[in-house]
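Below is one structure. I have some questions about it.
Heads up, one of the protein chains got dropped from this complex, but the rest are sitting where they should.
Each chain gets a letter, A, B and C, in the order it is written, and its residues are counted from 1.
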Amino acid sequence: MSVRVAIAGASGYTGFELVRLLCAHPSALISGITSRQQKGHRLDDHYPALKGHCDLVFTDTDPEKLASSADLVFTALPHEAAMDIVPGLLQLGVKVVDLSADYRLRSPEVYGQWYSVHKTPELLDEAVYGLPELHRDRIREARLVANPGCYPTSVILAAAPLLAKGLIDPATIIADSKSGVSGAGRGVSLGVHFCEVNESFKAYKVAEHRHTPEIEQELSAMAGASVVINFTPHLVPMSRGILSTVYASLRKGVSAGEVDGAFRDFYAGEPFVRLSAPGGLPSSLQVRGSNYCDLGWKVDQRTGRVIVVSVIDNLTRGASGQAVCNMNIMCGFAENAGLDFAPWQP
Amino acid sequence: MSVRVAIAGASGYTGFELVRLLCAHPSALISGITSRQQKGHRLDDHYPALKGHCDLVFTDTDPEKLASSADLVFTALPHEAAMDIVPGLLQLGVKVVDLSADYRLRSPEVYGQWYSVHKTPELLDEAVYGLPELHRDRIREARLVANPGCYPTSVILAAAPLLAKGLIDPATIIADSKSGVSGAGRGVSLGVHFCEVNESFKAYKVAEHRHTPEIEQELSAMAGASVVINFTPHLVPMSRGILSTVYASLRKGVSAGEVDGAFRDFYAGEPFVRLSAPGGLPSSLQVRGSNYCDLGWKVDQRTGRVIVVSVIDNLTRGASGQAVCNMNIMCGFAENAGLDFAPWQP
Amino acid sequence: MSVRVAIAGASGYTGFELVRLLCAHPSALISGITSRQQKGHRLDDHYPALKGHCDLVFTDTDPEKLASSADLVFTALPHEAAMDIVPGLLQLGVKVVDLSADYRLRSPEVYGQWYSVHKTPELLDEAVYGLPELHRDRIREARLVANPGCYPTSVILAAAPLLAKGLIDPATIIADSKSGVSGAGRGVSLGVHFCEVNESFKAYKVAEHRHTPEIEQELSAMAGASVVINFTPHLVPMSRGILSTVYASLRKGVSAGEVDGAFRDFYAGEPFVRLSAPGGLPSSLQVRGSNYCDLGWKVDQRTGRVIVVSVIDNLTRGASGQAVCNMNIMCGFAENAGLDFAPWQP
Partner (left out) sequence: MSVRVAIAGASGYTGFELVRLLCAHPSALISGITSRQQKGHRLDDHYPALKGHCDLVFTDTDPEKLASSADLVFTALPHEAAMDIVPGLLQLGVKVVDLSADYRLRSPEVYGQWYSVHKTPELLDEAVYGLPELHRDRIREARLVANPGCYPTSVILAAAPLLAKGLIDPATIIADSKSGVSGAGRGVSLGVHFCEVNESFKAYKVAEHRHTPEIEQELSAMAGASVVINFTPHLVPMSRGILSTVYASLRKGVSAGEVDGAFRDFYAGEPFVRLSAPGGLPSSLQVRGSNYCDLGWKVDQRTGRVIVVSVIDNLTRGASGQAVCNMNIMCGFAENAGLDFAPWQP
């Protein structure tokens, strides 16, 4: 049994990564790819790497056409563009994994504060935030899955076990995140010019990055109370990978052993979370190209804080790999189907 | 039907790449891994990336033990060390794909000039040079396959069609090659220190690199006459990839169309060679992580030369991927079994 | 008027950077360089870049010889080795700028906890912590200046104005720092292998890095009370540069304008601190190769925290540039003598 999938907005890095993963998927068949800019061109002219793997031609992003040949559509469009086509796709009976930010926030008000006026607020209740470790059961039944942002994936998975067990003070969470350049997409600008990024490290959008409310929404749900955090993104001179360093003050009397236990319990049996050996800390390289989130942590007795280090590949676990994982869950496939390969080293 | 394989010398980058590929291979099972230095340690402690993929422990490199649980052994040892165990493995009835240089040269004299005295010259006639495009039929029957060097793979595939059709003057071949740093292995030295390599480009072993005789042997066979070339390796500040720029003077009257035809004929139906569209030139990135060799070329009417650009991933097509491909051929599997995934971008 | 200087331990990156700066200094003359490992070799064989700039030969690190030809010695030795020769040099009437950690901590007990037993605790009171913005007057009179660590320079300069004005709660300071690889020195190890660092990002020595007490000592002095912080270093795949992201909770009622004012007042007239325009944030690249510390900051009204971003070149401001600056102050030269060049772009 196999699922026919289409990718709306397939010309960027996220689109490439979806094609790479779906070409090798045992139960998925790519039936169509769309791109406004590349319409009429072959995907493998755009990405010579794909020669021999996919001979599709980019078409227009027409919901009717997409729905006629696909059971599920991945929408890898910019925010605001996604909500223009997602409702139509759903009405035509197609399942959707949306990689934009449009259906991640439950509150249209919050969406309005950080993005713009939401055009289809009626769908927000139905949409499921596609982080399998938190919402696996609802994803299974969903028509519309909002694929999490790259930074939020790394930060939420780092903090969730501690909040779930009530080990930290939610008011003290600081997430200092570092991302490779592919997170900025394939569009051209001075900010992604090789010579401006190479041999440089910088912070950006400090205290105002749009991934903040998404993190806060999920951490609040986990804490059972409103959580407000500091989230600081930085740009690393490398192509792929995110590392988030998450700080929080432990509640009085919490021991290092309890922290260890929280992580081991929370992620027991999870196929895509790997915990470092005691004292160990993961590098972004050790998950490159894979759907893993690797976690390590340390309790600092001097300051009473716990420091969690979380690594993912921003294009795989942070976007397309997680999207395929969500498809697997929605379609009843093995959760790791097409995703069970080793990370790329070196 | 499945083959049990062992890897002798599995702790370096070539060993990791073998494990990565074999873990995902539909018909291979890794039965053992050896390493003098890492003996007793788990592979996934050494490479946290492999956690969940391989829980083997490094053992000593003992031919008897290897042969008792494996049908085929990959020897990823330094030259001279390989020829210490290969004869024993063959005698015990095990097939061998040797990734060292020990069985690549047909002539013990030439081996002696560039390496050292050969200890088992009697095996040189039997060993097959494992470049499938040139020696597929002999590989199929071989007990011992000498897996080609990384640079030679890129250079031979670039020049072979032109020599086979007699389009170039063999005395004019110059191969200017550029390699990522993983080609130097995982051993530590000032030469691979990040700060010495980063933001630097350099040539090394000019006119004296040991891959020279290997290239000349295969090109001579193709030309039907002794070919002597210039081969110049360079170090590129990147982890993986080789690009070789190969120059040769065209014989009088040879047209650009004949050059095109030579490549298209020679590589017709080949699963792991991809030819650029006319005017196109491949980048090393477009084959990263894959077993492809992508080729592009240009005829310069002003100088009467042809310039061929050849790209491979040095660890995959230049070592472990090609070794798995050779295993596939030796074992009667599909030639692309376990190797049919898209390259890594970006 | 010119000063004769010698460099003890000149073969590493810090030593090279000292030579580069001192060769171009209008009032300094390098009279000797030492290195145990490179003894007898020319510096410009070791560093071909220096050909034509310095023809000195490495000698043994003998205090008597050093003192006989130098007025001031830079000791760029590992900690513990520095305190073996510094007392002798002082006794011989030579001024010392020590780039090791041996004289940075005022308390021999704290040194003992983080390093080892101090051999010359009697010198700790006299030694001046060589951060000109904090201790310019004492540096002017000093015989022995303890040149600050790279991370501490970036963190202390970020937090000092806020503590000096009492704008933040000292118990809430978290310094998340990111450094290029040259900070690890020129010694070889798997950890600095190009392929292990490239395309990777990682944290290390979380909650246990030895620069922690040095930062705490200076911030405590500034706060007038004991300050304990979290300091987390990370490794960035680039050769040079440190960026520190420093978080702290503002005291109740502190406005963004007061924060701005604190920085502008504290650094008024400083030649080597540059403040970003409002809303701006510095990148590590914009100070590369220079002695600048560039600072930017943001007040987050949602969380009540201030986030300060501080960038330096770890080899220049974080080591050798600051050492030359200290020499300038100790010798009565213009503070920016030999340091008044623009950063390297790109």
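Structural remarks
Definition applied: a contact is a pair of C-beta atoms (placed from the backbone, for glycine too) under 8 Å apart; a residue touches a chain by one contact, two chains touch by 3 or more.
Everything numeric in this text was worked out from a predicted model, so none of it was measured.
Only one of C:Ala8, C:Leu50 or C:Leu90 touches the chain withheld from this view, namely C:Leu50. Across B:Leu56, B:Leu285 or B:Met327, the single residue that touches the chain missing here is B:Leu285.
Remark: the omitted chain is touched by one listed residue; of C:Arg4, C:Lys119, C:Arg251 or C:Arg274 this is C:Arg274.
Here one chain is not drawn; of B:Leu72, B:Leu144 or B:Val236, the residue touching it is B:Val236.
With the whole complex as reference, residues 13, 181-182, 186, 188-190, 192-195, 197-199, 237-239 of chain A touch the missing chain.
For chain B, the residues in touch with the chain missing from this view are 174, 176, 178, 180, 195-196, 198-204, 206-207, 228-230, 232, 234, 236-241, 243, 245, 247, 281-285, 288, 298-300, 302-303, 305, 307, 309, 311, 346. Interface with the hidden chain, as seen from chain C, comprises residues 13, 16, 19-20, 23-24, 45, 47-54, 182, 199, 239-240, 274, 276-277, 280, 282-283, 285-290, 294, 340-346.
Rule of thumb we're sticking to: only the chains that are shown with their structure count from here on.
Of all chains present, the one whose mean CA position sits nearest the global mean of protein CA atoms is A. Remark: chain B and chain C have CA centroids separated by 46 Å (rounded to whole angstrom). The distance from the centre of chain A to the centre of chain B, each centre being the mean of the chain's C-alpha atoms, comes to 36 Å.
Under the contact definition stated at the top, the residues of chain B that touch 2 or more other chains are 13, 182, 199, 239.
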